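Before we start, here is the structure in question, set down as structure tokens.
Here the complex is missing one protein chain, while the rest keep their positions.
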Amino acid sequence: MQGVMFIVLALVTLFSALMVITRKDPVSSILYLVLTFFCFAGFYVLLGAQFLAAVQIIVYAGAIAVLFLFVVMMLNLREPEAEEGKELIPIWKPLGYAVGIGVGIVFLSYLASSPGPAIPPLNGGDEIYAMGRADFLGKALFTDFILPFEIAGVLLLAAVLGAVALAKKKRV
Amino acid sequence: MELTLNHYLILSAIIFAIGVTGVLTRRNVLIILMSVELMLNSANMTLIAFSHYLQNIDGMVFVFFTMTVAAAEVGIGLAIVVTMFRNKGTIDVGNFNLLKG
Amino acid sequence: MDFAVWIVLFPLIGLLFNTFFGKKLPEKIVGWLASLMIGASFVVALMITLKLAALDPEHRVVEVTIFRWITSGNLTLDFAFLIDPLTSVMILVVTGISFLIHIYSIGYMHGDSRFHVFFVFLNLFVFFMLVLVLGNNLPILFIGWEGVGLCSYLLIGFWWEDQKKAEAGMKAFIVNRIGDFGMLIAMFLLFYYLGTLKFTEMFPAAAHLWGHSVGAPAITAITLLLLLGATGKSAQIPLFVWLPDAMAGPTPVSALIHAATMVTAGVYMIARTATLFMLAPTSMMVVALIGGFTALFAATIGIKQMDIKKVLAYSTVSQLGYMVMACGVGAFSAGIFHLMTHAFFKALLFLASGAVIHTMHGALHKVHDHDTDPQDIRNMGGLRKYIPLTYWLFVIATISISGLPGFAGFFSKDEILANAFASEGVGYVVWGLGLVGAVITAFYMFRLVYLTFHGNYKGPEGSAEGLKESPPIMTAPLVVLAILAIIGGYVGLPPVLSKFHLFQTWLKPVFEPAYSAVHYHPHHLSHGLEWLLIAVSVSAAVIGLFIAWLMYIKKGLIAKSDDEQSGIQRLLLKKYHVDEVYNAVVIQPLIDLSRYAWKIFDAGFIDNILVNGTARAVRVFGGGLRRMQTGIVGNYALMIALGVILILAALMGR
Partner (left out) sequence: MFDNLIAGMHVGRILPEIVLVGVVLLAILTDVISPRGKSTGPVRLVSLAGLIGVLVATILKKDDFGQAFGGMVMIDGFTFFFRVVLTFITFIIIYVSEKYIGLAKIRIAEYYLMLLLALFGMMLMVMANDLLILFLGIETMSICLYTLVGMSRHKASSNEGALKYFLLGAFTTGFFVYGIALIYGSTGSTNLTDIMVYFRTVNTAMPVIAWAGVGLILIAFAFKTSLVPFHWWSPDAYEGAPTTITAFMSTAPKAAAFAAFIRVFYVGFGDLSSGLEPVLWWIAVLTMTVGNLIALRQDSVKRMLAFSSITHAGYLVVALLTWEQMGASAILFYLVVYAIMNIGAFLVAIAVNRDESDEKGYSYEDYRGLGFRKPILAFAMMIFMLSLTGIPPTAGFFGKYYIFSAAVKSGFVGLAVIGVLNSAVSVYYYLRVIIMMYLKERDEEKEAPIFWAGEMVSIMFICVVLVIVIGIKPDWLLSIAQASVSGLM
């Protein structure tokens, strides 16, 4: 059952990820990106991280993707990108694909040489199942991970201030 | 079919490579940013897969922070894009080569 | 011997004082304070030497630690002075000559708007020079080495308003960096192999490590790199180009830095690291050949020069070649001996030429002639009548440098040639080079004397009345130097005249370990042979003198401008009926050689190929890399991804 779900999700994810990077129109890219994010949430559920799956949908699909969409709409950026600019070396694009595939091959060859043991099934016991639950994660965040949690707050503060400083209209 | 760790790792590696390819081949800043999001997501999946396999919560917590960082980066990135667009009227990275050499 | 530290403190005090108060104070106080500080250093140097002499010869190595300087890992170095006979000779020469030149400068720089700055730099130079010769390890030597280089650059470009002078300063700086590169690498290699950079520890360690494998590649490489450093500082082939240009600086600077002291630092360094060089026979051979060829080629270039200071500059390069040659044949003490006598007579020559220029300048100034070059010997002649004292001083120095018997230069040059002759390997070759060089040296030096002081005055009309002797403050130091240029050689009489060679005996404890590391025994010549060699070198000098006399006095030949020189043959034949054979055999080859040497080693080869060629290649390469910085983010990302692939692929096999 899980195997089938994995394969279906994997196929959809690969397809939509490829669509994200190949669509001419940014809006369709964004929509495929949302689809990819949903698929990722599915994998997280399969891996017993239900809370993160929910966060994935809220943060990525809900906030980040919408932010992208918002910018595209606001700036009316739907022009297709130019094929060749005079500044670019002509083989830029094919080279990009080649190198991208090269990165994939290197990663895969690393993974191929590691054994790849089976991962425990989700119904293997309460303990395992509980790990990804909100209360467990919450407890971890507020005890062992209290420092990073607080830092994340400062980081978001920095991001807010930075974004405002850059994007706001001139004050004076 | 029994799922192994490698299924997840290989899938995430492939998606990571797709993200890299997107960054390398596209000239629209927004799509480059989206490709970066793909990379980060696949890294997240790797973390969760390991976390599940190791039965260790650290990986999942890490993902939580990666998401925070990703959101913050997108915020800043889009702010830069907006400023850029206001100045130059384009978001094609091929047009930004004032600084070179 | 803790008082030794005062030798560097006095110049420091002087320069600090003049930095802060010099601008407000009158020239007299500034100049005399700076001079007295160096005088005090000289007194300290004397005291050090006397104290050292009171010790047994075996114990004449004293280290004075000033502070703990570097501690990094296994390397611990003190800022400390090494006081041994070699040091004592150097500090005496440096402080003594500097003192005289400081006093001279009070007169020479009179009225300059930046009088105090000049003395600050001069004191700073002495400070660094003393650090160089006193340091007990290579890093301190290197600090002094760079410091004197910096001062030289500052002092050459002293009149910064003058574009050409500033460029000369820059050239000196860049060429010296090439040499410094060799020094630094050698230093790191020594540290790597020996684990220490302290002289007293380094030499036994080197002898231990390479004593049984003399000529090992490592030590050969190290010494060749050191030699590269020495060729930069001591203006040897191939890095000598900067020195003639450096003559753009004020004349006291040329005398002090570019003749008597700084340029000898390379020779000092080779002598200091004698043990290392002895362990690498190949390097020794290279040292000897470089010295020999420099001695000859620089001398030939000197024949053609029209600028009084340029002649002296090439003669300095040539004389430095003799010193390097001496080191190359294993006669380190002879090299240092010549270093000392050279300091006397060359300082005298430069200061006397400074007095000549001063005189000419004054005379030209009187008639408001600012176009005539006061340094060009074609504008001089007959000055003997107007400035007899300067003339006689100049002649003394000329006799000394030419190696005529009885004068300081004779003893040291003869010792070098005798040692070269006695040594194995390339001994005869370098002896030959040195001997021909000696002929030419006598020739161009007397040519200079004749053209400057004999014949008729050729300056602008009316300016002859303005020619007058320089003030006593300038001539007094010259007299002292002249005395030294005469008697300075008697501390090292050749074996045929005296059993006791004071100078050699004094330095013996310094170089003994170098010889014993490779079981080297200097050859001794029979008395007969030695007499013969003396006769040969004296006749060489006399021949040079005679040719000069024949050409410039007897035939009354005057130097011509560069354009006319190509027609010199016709000129000689038609006007003066000089024997064709004599012309073809002696003069034309000399002039050709001179022009050839000039072309190959100055204008053409060094500047175009070595300096400019390398620079151009680097620039082209840089330009190519620069084009990779396209400014396009996509390309950058591509490069980064390629880097990722490369690094991960490289790590995969681990």
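Each chain gets a letter, A, B and C, in the order it is written, and its residues are counted from 1.
Rule of thumb we're sticking to: a residue touches a chain if its C-beta (ideal position, glycine included) is under 8 Å from a C-beta of that chain, and two chains touch if they have at least 3 such contacts.
Everything numeric in this text was worked out from a predicted model, so none of it was measured.
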Partners of the unshown chain among those that are drawn: A, B, C
Full-complex contact with the absent chain, from A:Val66, A:Ala134 or A:Ala165: A:Ala165
From C:Trp6, C:Trp32 or C:Trp69, residue that would touch the chain that is not displayed: C:Trp69
Those residues of subunit B which, in the complete complex, touch the missing chain: 9, 16, 19-20, 23, 29, 32-33, 36, 39-40, 42-44, 46-47, 49-51, 53-54, 56, 58-59, 61-62, 65-66, 69, 72-73, 76-77, 80-81, 83-84, 87-88, 93, 96-101
Where the missing chain touches subunit A, by residue: 106-107, 110-111, 113-114, 143-148, 151-152, 154-155, 157-159, 161-166, 170-172
Subunit C, residues in touch with the chain not shown (by the definition above): 67-75, 139, 142-143, 146-147, 150, 157, 160-161, 163, 166-167, 170, 173-174, 177-178, 180-181, 184-185, 188-189, 191-192, 615, 618-619, 621-623, 625-626, 629, 631, 633, 635-637, 639-640, 642-644, 647-648, 650-652, 654
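By definition in this document, only the chains that are shown with their structure count from here on.
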Cα-centroid distance, subunit B relative to subunit C, in whole angstrom: 65
Geometric centre distance via CA averages, subunit C-subunit A, whole Å: 71
Per-residue overlap in subunit A, given as positions that touch at least 2 other chains: 87-88, 92, 95-96, 99-100, 103, 107
Sites on subunit B at which at least two other chains make contact: 20, 24-27, 94, 97
Complex interface listing, subunit C residues touching subunit B: 626-627, 629-634, 637-638, 641
Residues of subunit A that touch subunit C when the two form their complex: 87-89, 92, 95-96, 99-100, 102-103, 106-107, 109-110
Subunit C-touching residues of subunit B, taken from the complex the two chains share: 20, 23-27, 32, 93-94, 96-101
